[in-house]
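Let me begin by handing over the structure; questions about it come next.
Showing chain A:
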Amino acid sequence: MPETHPRVIVVGGGLAGLAACVRIAEAGTPVDLFSMVPVKRSHSVCAQGGINACNDVARQQGYSEWQHMDETLIGGDFLNHQPPVYEMAHFAPKIINLLDRMGVPFNRTSEGMRDLRLFGGSLFKRTHFAGASTGQQLLYALDEQTRRYEAQGKVNKYEFWEFLWPVTDEEGRCKGIIAQDMRTMEMKAFRADAVVMASGGNGLIYGKSTMSVICNGAAAARCYQAGADLGNPEMIQVHPTAIPGEDKCRLMSESARGEGGRVWVPRQQNDDRHPLDIPEEERNYFLEEKYPGYGNLVPRDIATREIFWVCQEGYGVGGENQVYLDITHLPQATKNKLAAILEIYEKFTGDDPREVPMKIFPAVHYTMGGLYTTYAPYDPETDTITPASAPKREPNQGMAFGDPKNMMTNVSGLYAFGESNYAYHGATRLGANALLSCIFDGLFNGLSVANHAQQSGAGAHGTPAAELPQSLYDKFLKQEQDKLAKITASTGSQDPYTIHRELGVEMTAAATVVKEEGRMLQAREKLAELRERYTDLKISDTGHYTNQNVSFARALGDMLVYADALLEASLARKESRGSHYRSDYPERMDEEFHNTSRVAFNAESGRPDITWEPIPSPLVPLRARTYGKTDVVEDKKTQEQEAAAS
Partner candidate 1 sequence: MIAPNPSEKTFLVRIKRQDAESQPAYWQEFEVPVKPAQNIISVLQYIAANPTTTSGEDVEPVVWDSGCLEEVCGACTMVVDGQVRQSCSCLANEQLAKTGKDHIELEPMTKFPVVRDLFVDRQRMFDNLKKVKAWVPIDGTHDLGPGPKETPEQQEERYAYSRCMTCGCCLEACPQFTKDNTFVGAQAIAQALYFNQHETGKKLKGERLDELSGPGGVADCGNSQNCVKVCPKEIPLTQAIAKVGRQLTVHAVKNFFSAK
Partner candidate 2 sequence: MPTDRTTSGPTATVRSLLDDNHFLLRRLHSLSGIVPVGLFVISHLFTNAQMAWGQDRVTGKGDFQHEVDFIHSMPFLYVVEWGLWGAIGFHAVLGLWYTFTGKHNVKRYSYADNVRYLLQRITGVIALVFIFLHIATLRWRWDLFGWFTPFYGKGYQNPIVPQAFHDVPMSLPLTAYALQISWLVVLLYVVGVTASVYHWCNGLWTAAISWGLTITTAGMKRWGYVCAGLFVALMTFSCAAIYGALSFDLGQDMTDDQLEVFELIVPESRVPLNISGRH
């Protein structure tokens, strides 16, 4: 590979990574794209629902980009930064148009317009979708455009390559990466003038989640250990209804409950009768009992917690973490309507949900926290983009387009995009905002990366990567080679898969749906124990070719580090906010905690250092997260139901 200047490396080939590739290559900067899997197999394919953007129909009904921003902020319980969210909401319609031009088969109206659907957190139809696999369609569209640039030689793909470490120069600027071919095990240093981490979420820390097997968070954890801080790592989204599997948890759409599905557990613990043999009076419809008004349709977080609690008390089906979601009583017509999701259940469990109640449990679904990033707020004084004829925005309305600071971590030249970036979703992510934030990062902030790379070597940005001494890269290469050699040579007694399973079980129990100090302190002990055991690994594959065993063991070490940061931030945030629910601190406490938990890795102790960074609210003042309008509607419904019952 000829070393040209400037050059950019993108780590991760999901929506964020590919969007970044396309934008950076378009800006004329060659890109080296690294991915552990062929990029077309990235986890983005799993997103089903859709992508949010204000549109003409919604606009004529009173919706606006501003409201989209507002929904995102209140959804995130104001833990997100307002200027980036403003920019994202306002940029969203352009993204949809672009994807449309790229050929994404968005569902259509009879007139041939893009169809829209209603999604959580909004009263307006603002979600664009392509069948039941929107993420897959969007990823493929960006994959195709990337391939186009690849065919032109502007993008180089390194698929089946694992990111190991960011290379930083003397001044701490990111100047490349160390990566390893997972097939030949060849390890190499790559030079770059900017590096974009688009490495996704970290569900694997929880053992089983709804995420792909590649979402282990190791790449972000490695950057964290190399000096990039984490932001709000305690913010993890849990989906209330997933199908627990031996290998992973798969989503079960909420429409099953929407159409009349009932959630229950046997009244008797460890009742091993067939569910249909358990008479009505011996079933505990716990949601309906506790919330007679809303019943099975209580808000997501309540459903999640109740299911969690009932299992914690030992009433889970078969003594395990699962409850029944029963649609067997529904009329055939309704079952037909739910066919698509019922088939998924049948395919992966072998049971027909039309005949036997489904077994479901909440599962970790999305990582809102991630690498801490910065941005340059919009400033009309420095705005050179808006045409002279158009009115300029107010300060802080968005970000300064193309400013190299946008979504850069605290390590100069190291960027974080997509799910690995903490910026957009605060304490909870709204449905159908994930695809948006990923593509937005790539397309809007891609230019910032290209600009940074262009400026690299000029003044404050140090020497161009192509001119840095080889010894710098060799140093980091050796560090990684030594690390790998140490793991490969370990002859201890601890199986990495067992440690991983225990890590998952512990994290799921202590730091998902309900967090509580005592339990988390216990988990802290457990993590310390696992870290200790990790130093005594047993490696069953000592080969030097496509050694997945060693790769996994190495990533496990990074998962343990990330889990530690996640747990410590969960302990430190003594309030409840969004998806972070502390049973011992059930209120949101803005005075103390309307702050980003910024977590830095302490290289000496090997433990996290947490500082609290205030979040400015230049656009929308804080308010309670009540979903006012929705509640009115639902209150009315409750009253009607109560009236009907009496």
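Regarding candidate selection, all candidates are chains of the complex that A comes from, given by their letters.
One rule holds in what follows: a residue touches a chain if its C-beta (ideal position, glycine included) is under 8 Å from a C-beta of that chain, and two chains touch if they have at least 3 such contacts; residues count from 1.
If you're wondering where the values come from, they're calculated on a predicted model, not measured in any experiment.
Visitor: Would you mind pointing out which option among 1 or 2 touches chain A in this complex?
Guide: Here chain A touches candidate 1.
Visitor: Using the touch rule from the top, collect the residues of chain A that touch candidate 1 in their complex.
Guide: 22-23, 26, 37-38, 40-43, 45-46, 94, 96-114, 130-131, 133, 136-137, 140-141, 144-145, 147-148, 150-151, 183, 212-214, 245-248, 250, 344, 347-351, 443, 495, 497-498, 540-543, 545-546, 548-549
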